[in-house]
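A single protein chain has been omitted from the complex, and every remaining protein chain is retained in its original position.
The letters A and B name the chains in turn, as written, and every chain counts its residues from 1.
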Amino acid sequence: MTAAVATPGSFWRTFRRDREGMAGLVLLLLYTGVAVAAPLLADPAGLSRINGTGMPQSPPSLAYPFGTDEDGRSVLTMVIWGTRVSLIVGVAATVISMVIGTGVGIAAGHFRGAPGGLLNRLTEWFLVIPYLPLAIVLATVFPPAVPKIIAIIIVIGVTSWSSTARLVRAQTLSIEGRPYLERARALGGGHWHQMRRHVLPNVMPLVLANTTLTASIAILAETTLSFLGLGDSQRVSWGVILDQAYQGGAVSNHSWWWILFPGLSLVVVVLAFNLCGRALERALDPRLRGATR
Amino acid sequence: MALPATQRLAETAPAAEPPGRGRRRAALTPRYVLGKVLASAVTLAFVVVVNFFLFRVLPGDPAKAFSPRGRNADPQRLVQIRRDLGLGLPWHEQFWAYVKALAHGNLGTSWGQKQSVVSAIGDRLWPTVLLSGTALLVSAALGMWLGARTGWRYGSPFDRLSSGVSIALYSTPEWLIGLVLLTTVTGTAFPSGGMTDPRSTLPGAVDVAWHLVLPCLCLVLVYIAEYSLIMRSSMLDERHAEYLTTARAKGLRDDLVMRRHAWPNALLPSTTLFFLSLGFVVSGAITVETVFSWPGLGRLTYDALRGPDVPLLQGLFLTFSAGVILMNLVADLLYPLLDPRVRAA
Partner (left out) sequence: MTSPLTGRSARRRAGLALAAVLALLGTVALPAGAAVADTPSPAVDADGSAPPDGSRSPAPPPRTSTSFVMGIKQDIDSLNPYVGVVASAFEAYQLMYDYLIGSSAKDFSPEPQLAESWSTSTDGKTWTYKIRQNVAWSDGEPLTAADVVYSFQRAIDGETENGQYGNYVTNITKVSAPDDHTVVMTTSEPSPSMLYLLVPILPEHVWKNVSAKQVATFPNNDRPVGSGPFQLVEAKKGQYYRFAANKSYFGGAPKIDELVFRVFADDEAMGQALRAGEIDMVQDVSASVFESLRDAKDVATSDSRYSGFTELAYNLGAATVDDKPIGDGHPALKDKRVRTAIDYAIDRRTLLDRVLRGHGELPGGVVPPIYPGWHWSPGDDERRFDLGKANQILDEAGYTKGSDGVRTMPNGGRKLELRLFGRENSDLSKRNVEYVRDWLGQIGIKVNVQIMSEDNLTVVIGQGKFDMFEWGWVVEPDPDFQLSVFTCDNRSTEDEGEVSAGWSDSFYCDESYEELYTKQKTILDVSERQTVVKQAQRKLYEDVVYSVLYYYNNFEAYRSDRFTGFVRQPNDGGSMVLQYGTFTYRNIEPVAARADEASESSDTGLWVAFGVGAVVLLGGLGTAFALRRRATADERE
């Protein structure tokens, strides 16, 4: 991956020609639209269990296009509102992960000696501890006063930054060796100045491409934590719907609609993030761009 | 492993340090080996310290969780159990005792399993290695083969289909695949769960293999994408390399060019990934082990959270990280042997 990226304009031109990437982008925009317009699309009162108006677990019909759940709530309403929660969790966790990853990565690459070493060890620790067991452990640490959804966001963010940090550190090391940074140092530029003005702009493209891939992982992670019963059942996400469906016997009662629609939404959005991420990588990396032709 | 462990590594291994490009070109000197071994030891020591404190922060009342909730326990008894578990001691004393025992290979006694942590982990280690290891081998082999073909034939209908399916599966949580398999396939040809059938009349190994198919398939479907996509992109890299043109110019058949020249060079990133993933094999696959009642370490970890069973959690996380650290070391040491450019140098 190279820091010598083309201008934003040429980047966009490359991206636009990437059919995979554009498909991903369109899907993401579509789902973002659903998330933003949720209050217009479905009445939030339909999320309350005591307001379940349909027959429990009835298949899709005109009144309930996605069928109903165990309490007679419309699965469509839940999927629409779930879009919001799932995307917020995914994006928020990604932001946390990117900020920590970039910060630690740059600092670890910039500072030599003990501080850098310690940051390296910390990154290593997160890299050698398996992701899910750690996430499960951390998810149980938070005091009850912290809303579960915040806990989940933090947990996912905190457990997924290490690979970004490693990437950024490698990039920082290569940038630090360049002549203009030697010049900046010679001119007495402070650490902060060097990192902000010279290193950060050069690692940003790398971070950007990493963002979409991390977002896909974050959304999957939220779903998996929910499946293990650690999700925030108060704020219905796709993962929570799937968990409720599984616990509610959708599998043995063949209530396929209860799993299919949230499951499909999940796979489509994660897929869209992955497609976008890969397209970004291609657009940023001239080596791969050549291959695309 | 909700996300295949390798999913994270996918971002790291090929992208951060594209093997054969930026990655260290060290020869296998004694100095290099010693350095790598030392670094691993330091990381392991760091892991021991951090793990100890991590699990002390977990909320819970083990004394209550691990005594019967019934007439058999009275409040005084709870106080007694807390003392027995060493919960009252100051942290530094607990830590010192832990390190001392660790030096003797003693990981303590699991509160929930009522047996030594070493034997509790030992009981579940092989099932996990069997499941995750088989899945890793199969997916790496199939994925590399698939990736090589699709990369070489870039843009063909087969490539489009295979890449599309790969990415879609890659975007699916493996337990969702597990649920689908559980409802559609089990009860007909494959068993619903577990590792053996106590009533089976089959030879033990066959019985286990039969039980292994579905959970393994679940993992393979998700993991395979990773290897095929990486192999595919390395193949793309190699496709236009000069030496291939030379080879073609010599009149070699296309598939021979691929097998003899492109494939060996493109193999490196996937092989690195394979070794890194190997380290994560011991940590198991929590969700798949849950859906298929596989008696592995992933499931044990989830169970150990109840309480929490601090000694067992400590032991498990130590085992997991030791596995990863060891395999990283192996990858580092094998790297100079594998990289033709290093060799040539």
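In this section, contacts are C-beta pairs under 8 Å (C-beta built on N, C-alpha and C of every residue); 3 or more make two chains touch, one makes a residue touch a chain.
All of these numbers come straight from a predicted model, not from anything done at the bench.
A.B. asks: Which is it among B:N265, B:S283 or B:N328 that touches the chain not included here?
C.D. replies: B:N265
A.B. asks: Hey, which of A:G9, A:G113, A:P144 or A:G177 is the one touching the hidden chain?
C.D. replies: A:P144
A.B. asks: Provide the residue numbers of subunit B that touch the chain removed from this figure.
C.D. replies: 58-61, 64-68, 70-75, 77-82, 84, 109, 112-116, 119, 122-124, 126-127, 129-130, 133-134, 137, 149, 152-153, 158, 179, 182-183, 186-208, 210, 213, 241-243, 246-247, 250, 253-255, 260-261, 263-265, 267, 271, 274-275, 278, 289-295, 299-300, 303, 305-308, 334, 337-338, 340-341, 343-344
A.B. asks: What residues on subunit A make contact with the chain left out of this view?
C.D. replies: Output for subunit A: 48-52, 56, 70-71, 140, 144-145, 147-148, 229-230, 232-234, 244, 246-254.
Everything that follows uses one rule, which is that only the chains that are shown with their structure count from here on.
A.B. asks: How many Å are there between the centre of subunit A and the centre of subunit B, using C-alpha atoms for each centre?
C.D. replies: So the centroids are 22 Å from each other.
A.B. asks: Over in the complex, which subunit A residues touch subunit B? Could you list them?
C.D. replies: For subunit A paired with subunit B, touching residues are 1, 121, 124-125, 127-137, 140-141, 143, 160, 162-164, 166-167, 170, 174, 210, 213-214, 216-217, 220-221, 223-225, 227-228, 242, 246, 251-252, 254, 259, 263, 266-267, 270-271, 274-275, 278, 281, 287-288, 290-291.
A.B. asks: Looking at the complex, which residues from subunit B come into contact with subunit A?
C.D. replies: Touch residues, subunit B against subunit A: 1-3, 5, 7-9, 11-12, 15-17, 22, 42-43, 46-47, 50, 54-55, 57-59, 154, 167-168, 170-173, 175-176, 179, 182-183, 233, 236-237, 239-240, 279-280, 283, 286-287, 290, 298, 301-302, 305, 308, 313, 316-317, 320-321, 324-325, 328.
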